[in-house]
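One chain of protein is taken out of this complex; the other chains stay put.
Moving on, here comes chain A:
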Amino acid sequence: MLKEHAKLMGAFAACGEITGRKKLQKMIYIAKKISFPFQEKFEFHFYGPYSEELTLRVEELCNMGFIDEIREKKGGYYQYRYTLTEEGEAFLKHAEVDMPQLKETVTKMNSQSARFLELVSTVLYFDSLAREEVAEKIFTLKRKQRYTEEEINEAYAYIEQLKKQIN
């Protein structure tokens, strides 16, 4: 029961705190793409891969009292901060999630900006395309974010680092 919820809680527990819904979405997508067994289905949206299932599971975890969501005003918009609660920790012990390398991976991602993770997740979304085609997709689909060639190269290098870390 709640196996998929528990995996997400594993990510919150590993990070201590995750700030930003967009960041959370991209972190789980990237983790899934590099072989962690998250089952949420993602689709491509305006800001890159997005999972409604993930959003609903996080809402359920909040309603169950397993994670805490704090809404903070930041400039002209709101930002959400997530942490695991004591009840959540107790459940997680009971659920016995077994993803030994998750902590290192999500902690590493959590130190990156949501903007960079959006780029990394988009590169991964188009991983069946050649590198030049991926860059072209990013320049057309994400023209407002104005990613540079250099940032795209960094994204590729970052994906390699993440993959090495789990091998």
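Quick note on the criterion: a residue touches a chain if its C-beta (ideal position, glycine included) is under 8 Å from a C-beta of that chain, and two chains touch if they have at least 3 such contacts; residues count from 1.
What we mean here is this: contacts and distances are computed from a predicted model.
Per its UniProt record, the hidden chain corresponds to "HD domain-containing protein" from the list "HD domain-containing protein", "Succinate dehydrogenase / fumarate reductase iron-sulfur subunit", "Transporter" or "Peptide/nickel transport system permease protein". The missing chain, though absent from the display, is touched by one residue of A:E59, A:E86 or A:E104; that residue is A:E59.
Residues of chain A that touch the chain left out of the display are 1-2, 5, 20-22, 25, 41, 43-47, 50-53, 55-57, 59-60, 62-66, 77-80, 87, 91, 94, 114, 125-126, 137, 140-141.
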